[in-house]
Every structure is written in structure tokens, then in C-alpha cells.
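What follows is a structure written as C-alpha cells; I'll ask about it next.
Complex shown without one protein chain; remaining protein chains in place.
== subunit A ==
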Amino acid sequence: MDTQRPKGLAGLIENGALLTGFAIFAIFLLAPAFYVFKGSFENLSVSLVSSDGGWTLSNYVNIFSSGYYVYVINSLIVCITATFLACTISLFAAYGLSRFRFRGRGLVFGSIMGGQFFPWIILVNPIFILFARGGMINSQIGLILCYTAFITPFTIYLLVGYLTTIPKSLDEAAIVDGASRLTVVTKIILPIMWPGMVAAATFGFLQSWSEYLLALALITDDSMKTIPLGLYQYFGDVNVDWGAVMAGSVVATVPTLLLFLPLQKKLVSGLTSGATK
């Protein structure tokens, strides 16, 4: 398309317009995060109308001394356990789905595709009732099971995509040598598809880390709350403790930013594969 490059004044104007457009986009995309980051280091008490200009760590000190670390620990426990469970389950399911032909395979795969788009808002009522009857409200195990179920369809989908790129001859050779299927999966397949597992785990962790609805319905005990619920503790009926909210938001977002960076490309190809092929 280089031949279309306009020359002279028109070109200058066009390049200026392109840069301006880029700058507007950049400001729109970055400003909210920038203001939260900035605000988290400012002294914004509830009564104060404007900040005093200096920067301070007091918001962070305040939230962690008032128990924010409990939410962080709860989130870590729930999300890491659910991610581990989902990835283990998905590894075997993806292997089974990609290596064997059996009756009902299409149905299982179709359900997994559908599960990715399943509206959890309509599962909240039945799961709440079942959990309430089973004494699973305010239970981390209950939340872990829900999150495992919530992320499994996409992790299976990602891993099936990954497994189809690994030649079947590899595991068949091992089977001929007398290895069991379990050995094949853990000793041969897992080391090869480690990048795929990392992508699936990152995705699962991110999904559960920002989940709000199920946590809202299933957790009422403050000592059990996860970060998304904990953040909204600072929104009072009249006043908002903005300093605390913003420091808490930064703490909630830093891990997702760090995890997202290497995942970005994989997610795009995973989500829209088939369309872009």
C-alpha cells in the first residue's frame, strides 16, 4: 500500500490526523487507569474535597491494616485452587477428546463450546438454592467448585486446539513401547504442551480473579470475601473511601496486568480462530 502514500502538504495533514487520532485513543484507553494509579498515592480522605498535592503510601497502609489482605489471601486461595483443578481436568479431557473417537464425542464437545458462552446469571438461583441446602454458603470449597466449572469449558477448548498440533504418532509410539495412557499424558504430552497449559492456567486465573456475581451470591461472611467483593466494601451509602478504593484497585489489577502481557496474543488466536484462518 506504500504507493498510496500521499505527498506534500496533504500527506503532512494526513499524518497529523493519524497521530491525533492515535493520541485521542491512547488518552481514552489510559486516562482511567492513570487517574486510579495517581489517586491511590494521594491523600483523599472522605471529608477532603481535593488532595493536598503530595504523594503518600497511606492508602495502601490503611487498606492492609484494615484487613484488605484477607480478601487478597481468599482470592489467591480460591483462584489458584480452581485454576489448578480446571487445568488438570482439562488436560485429560482435551487429551481424550483429541485422541479418541467415541459415541457422544460431538455432544461433549458441543456442550463445552456452549459452556463458554453460558450465562451464569441464570445459574445463580439454582446454585444458590442447592448450596444453601447443602450448607455450602460462605464456603471456599463451594466457590472453588463453581470457579472450576466456570473456567473449564474455555481451558478445554484452548488445550484441544493445542493438542491437535501435537502428532498422534508420538503417543502411539510410546503405547507400542508399553506405556500406559496416564504415563503418555503426564510424561510425554504434558512437557510438550507446557506453553498451552500456562496459557490455560493464566486465563483461568484471570477469569476467577475478577469474578463478582457468584461471589456476591455465595459469600456473605466478610472473612470469606474475595477481592472484587472486598473492593466494594469501601462504597458506603453516602460516602466513598476513594483513597482505599483506588489503592485496592491497583492491588487487584497489578497481577492481571503482569499475567496478561504474555497471554495477549494467544487469547486472540484462541478466541477468533476459524474466523481468521
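By our rule, contacts are C-beta pairs under 8 Å (C-beta built on N, C-alpha and C of every residue); 3 or more make two chains touch, one makes a residue touch a chain; residues count from 1.
Just so we're on the same page, contacts and distances are computed from a predicted model.
Peer 1: According to UniProt, what is the chain that's been left out of this complex called? Choose from "Acyl carrier protein", "Ligase-associated DNA damage response exonuclease", "3-isopropylmalate dehydratase small subunit" or "Sugar ABC transporter permease".
Peer 2: UniProt lists the chain left out of the view as "Sugar ABC transporter permease".
Peer 1: Would you indicate which residue among A:G8, A:G54 or A:P119 is in contact with the undisplayed chain?
Peer 2: Missing-chain contact among the listed residues: A:P119.
Peer 1: From the list A:V72, A:A149 or A:I219, which touches the chain that is not on show?
Peer 2: A:A149
Peer 1: May I ask which residue of A:L76, A:V108, A:A174 or A:I188 touches the chain that does not appear here?
Peer 2: A:V108
Peer 1: Which candidate, A:F25, A:Y69 or A:W194, sits in contact with the chain we can't see?
Peer 2: Hidden-chain contact among the options goes to A:F25.
Peer 1: Since one chain isn't shown, list which residues of subunit A touch it in the complete complex.
Peer 2: Missing-chain contacts on subunit A: residues 1-5, 14-15, 18-19, 21-22, 25-26, 28-33, 35-36, 39, 44, 49-50, 89-90, 92-93, 95-98, 100, 102, 105-106, 108-115, 117-130, 132-133, 145-146, 148-150, 152, 156-157, 160-161, 164, 181, 206, 209-210, 212-213, 216-217, 227-228, 231-232, 240, 242, 245-246, 249, 252-253, 256-257, 259-261, 264, 267-269, 271-277.
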